[in-house]
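Pasting in a structure now, in structure tokens, and then I'll have a few things to ask.
Apart from one protein chain that is not included, each protein chain of the complex appears where it belongs.
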Amino acid sequence: MTASYLTEETSIGSWLLTTDHKRIAILYALGITAFFFLGGAAATVIRLQLLSPNGHLVSAGAYNRLFTLHGVVMVWFFLVPAIPTTLGNFLLPLMIGADDVAFPKLNLFSWYLFLAGGLLTVLSLVAGGVDTGWTFYTPYSTLYSNSNVMLAAMGVFVVGFSSIVTGVNFIATVHMLRAPGMTWFRLPLFVWSIYATSLVMVLATPVLAISLLLVIAERVLGLPIFDPRFGGDPLMFQHLFWFYSHPAVYIMVLPAMGVVSEIIAAQARRKVFGYAFMVYAIMGIAVIGFLVWGHHMFTAGMSPYASLVFSFLSFIVAVPSAIKVFNWTATLYRGQIAFDAPMLYALGFLGLFTLGGLTGLFLASIPIDVHVTDTTFIVAHFHYIMVGGTVSAFFGGLHFWWPKITGRLYSEFWARTAAIIMFCGFNFTFFPMFIMGYLGMPRRYYHYPAQFQPYHVMASCGAVVLAVAYLAPLVYLGWSLFKGPRAGANPWDATGLEWTTPSPPAKQNFAKTPTVTSEPYLYHEDGRTHGDPRSLKPHRRQDEPAE
Amino acid sequence: MKISDRDREIILVPVLVWIGLMVALAVTVTYAFWPHAPVKVEVALVIAAIKAALIAIVYMRLSRSPPLLRLAAVAAFLWLLMLFGLTFADYLTRAPG
Amino acid sequence: MNPFSRLFSAEASTGAARTDAIFVGVLAFSVVILLVVLVLVVGFAAIYRRGSKARRGDLPAWVSREVEIGWTAATLFIALFIFWWASSAQFSQWTAPPGALEIHVVGRQWMWKVQHPSGAREINMLHAPLGVPVRLVMTSQDVIHSFYVPAFRMKQDVLPGRYTETWFKALRPGTYDLYCSEYCGLDHSAMTGHVVIMAPADYARWARAQPDGDSLATQGQATFVSLGCSGCHGVEAKVAAPPLTGVYGRRVALADGRRVTADETYLRDAILDPAKNRVAGYAPAMPSYQGVASEEDTVALVAYLKSLSAPPATEAAR
Partner (left out) sequence: MTRAALLHEPFKNIPREQEAFLLGLWSFLASEALFFGALFLGYAVVRHLHIAGFDEGARHTNAVFGTANTAVLLTSSLTMAVAERAALADRARLARIMLAATLLLGLTFLVIKGFEYREDLEEHLMPGHQFAIPLRGAVLFFSFYWVMTGVHALHLTVGLGVVGRLFGLSLGRRLLENRASIQTTTLYWHLVDLIWVVLFPLFYLVARG
């Protein structure tokens, strides 16, 4: 057996100075895992504190720092980079038949930026934390907060720059390095989704950078940019912030949609239904997503006419998401559906994203939003999409490509069990928040009126279940690294160039540049067989090594 | 010394554009300081736009770039339009005062 | 009371019932859509599980581009319908009906200060009459807060440096929770209070019984003198300053050519930021009272200036 990208060189230096996209993906994965558990630890303390209406597990100031840390870390250091920089980095070149991303050194540089941003943020934590909420609203963040706003904002600024660099890299890669015959409409949907995500990263992130820069300028140099005493307008900050942060939610969900498309097609052994529409939907979400940011400001003191426009556009942006949901559903029709762990995660995504997305429609309706904005209803909405949706999809993708990345097979039993526990624990944690949110429970509340306690207790119990489900993969995936059976090149019998390479791939992805001659997802041949099981590949993945 | 085609491309075109830019600069400064001239801000911005376009199209070679690169430039412009358009949808329709 | 027994907390204002109706409507749509998706997914998953005997093969002819366009159009239609329904309900209700009782709210870390037209003041409490539209004119002394009364389904951010407003018409007497729902620092979760809705006669009695005495406008009149406004705007003033009788609601021509209607925000700006709207035909002599007049002074001054317009808007409701 020839050396894989993992074994070719093994020194620490060969990792830290690598320009191999696959190794960089691993580096990112390590960082992201650390941040996920850091954010998760904060969530754990939040949930413990909220067990009782006026508990004193932590102080009010510490509570505020905890949810800020949780939001900042989970959004910028976990979910925004999660799929693009790990699965995206690993798979993008493989899927389009390239040997690496367009600018390999820049790719490594981007990881160091990520690391630097992360260190700054951790530093702000060590130095006492930040208490502004992940939204950094002025004038609280500029004039009133006594916490380390500057360090944290700089951390986010730097990691934003890392985002931009990664986006630029991926855009150039998709445009310039597709293998011969890999036309745009032969690209796997995952590639499309990463491409769309990159566009959003490149065009939205600079605006976040500016909004944070202005906050820093006001705090450090005393320039009264948002200071109402001097006529500055705090709402301007909100416009700038949400111009980034709404598109950013699509940075967080588009790659997940890509992952799910791959998994569902492979597990249902069916061509993705309405491929072209899926592509239009991805691009539509990416572009229209830039036009709806004002829906975070319905009660902020914005002009009612602007609210109307933003509400309208928010309903429009829901339509491409609907197209995707229906197409995934239709892909199942007449399939040969297997229920391996990745599929369980993908189906979990489908349900939870739909529910979370539909509650987005509630929020886009102005009268409802006036009532529920800044309540736990919002908290539930975005956890449904981001945790129920994207994190599930991330886990699905991780399991799906685990054999490719590591060359090992994980325990299917434990993986399915974890998937199911995760789904249950998730609903248990966050569904109560919809109810108490509609009853009026404000978010970011350290103490709360006693009538909400039953819901909070439910949520906290659910969170325990959820924590177990998130810790489990650490164990069984870790175990598989050493003891798992070796994986063949294509354990799922899936289409896609990445499966034509050995598992794990060699350092140079393709000994010979592949030529593409057909559309993606040609699973139909199986499906044609009118349910005759004999012509099928074995039910589960093939566990024997290929070579 | 006679000007070859190459020199024309290398030197003449950039110099002509530079002359255009300097003239525009002179015009915009003069107009700005002209007492009581109307629509000053608008004129200044239009001239700035012309200068920016000259730089982008000739110096940055948008006129000869592959469509893809032009698309990137156009995208930047469109996205700026969204940013300004919708933000001012708020500010211009706020209650008077 | 058992909180599981009902999804809705009390609907205590006209707006509450409206919001709940829209909520239930959107909920119905969503449940149907969610059920359709779930039934299809689970159904397909069961029928087409790997190895089942169900018919496979190419898709039937009717499943094609048209289906795709069909459900896109249907979704668009539903989305637009919900938008239209929710927004039209909201838009007709955006501003308070004329003649609403006007109560001023000033938020600060971490309390609510309320000033009634009668001059009564209270903290973390808002007494208001039943069945009368109440308009809240609000501002903040420091950071952004948000005035939230779940029972009214009503919320409005309260911003430093400007007025925001909202309104309600209470339908049921009682005491309701008031929260600050925009994160505002350490004691954000302690910035709560109560709204007490009482019969109009009781409200009038309550207001009279408050020790603060003078009405807000009268307090404003005193401030008008003590801050020296009357030195310029008074009858015998030597400075040429616009007369302020009837200023509220007037169309004012400004020096830069704009014409605006003098509302509360305009009056507030005139006091705190006169450079913003210079009145045409006068020297720009009006000084800024930023830092001199507190938010409460300003509220009183604005109330006084409004009382100079006949008929005083606040009088009708009383």
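Order as written gives the chain letters A, B and C; numbering starts at 1 within each chain.
By our rule, a residue touches a chain if its C-beta (ideal position, glycine included) is under 8 Å from a C-beta of that chain, and two chains touch if they have at least 3 such contacts.
Because the structure is predicted, anything quoted here is derived from the model rather than measured.
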For the chain not shown, touching visible partners are A, B, C
Among A:122, A:143 or A:164, the residue in touch with the chain that has been omitted = A:164
Sole residue of A:103, A:144, A:305 or A:339 that reaches the chain not shown, by the stated touch rule = A:103
Of the residues in chain B, which ones touch the absent chain?
-> 6, 9-11, 14-15, 17-18, 21-22, 25, 28-29, 32-37, 40-41, 44-45, 47-48, 51-52, 55-56, 58-60, 65-66, 68-69, 72-73, 75-77, 79-80, 83-84, 87-88, 91-92
Please identify, in ascending order, the residues of chain A that touch the omitted chain?
-> 19, 93, 98-104, 106, 164, 167-169, 171-172, 175-177, 202-207, 209-211, 213-214, 217-218, 221-225, 230-233, 236, 239-240, 243, 513
Residues on chain C facing the left-out chain by the touch rule are 256, 273, 275-276, 278, 288, 290
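Going forward, only the chains that are shown with their structure count from here on.
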Between the Cα centroids of chain A and chain B the separation in whole angstrom comes to 39
Could you please state the distance in Å, as a whole number, between where the Cα atoms of chain B are centred and where those of chain C are centred?
-> 43
Cα-centroid distance, chain A relative to chain C, in whole angstrom = 35
Residues of chain B touching 2+ other chains?
-> 95
Residues within chain C bordering two or more other chains | none
Please give the residue numbers of chain B that touch chain A in the complex, ascending.
-> 68, 75-76, 79, 82-83, 86-87, 89-95
Seen from chain C, its contact residues with chain A in the complex are 1, 3-4, 7-9, 15, 18-19, 22-23, 26-27, 29-30, 33-34, 37-38, 40-41, 44-45, 48-59, 63, 67-68, 71-72, 75-76, 79-80, 82-83, 86-87, 89-91, 94, 109, 142-144, 146, 148, 150-151, 153-157, 159-162, 164, 177, 179-190, 192, 273, 276, 290-291
Could you pull out which chain A residues touch chain B in their complex?
-> 175, 199, 203, 207, 235, 239, 243, 290-291, 293-294, 302-306, 309-310
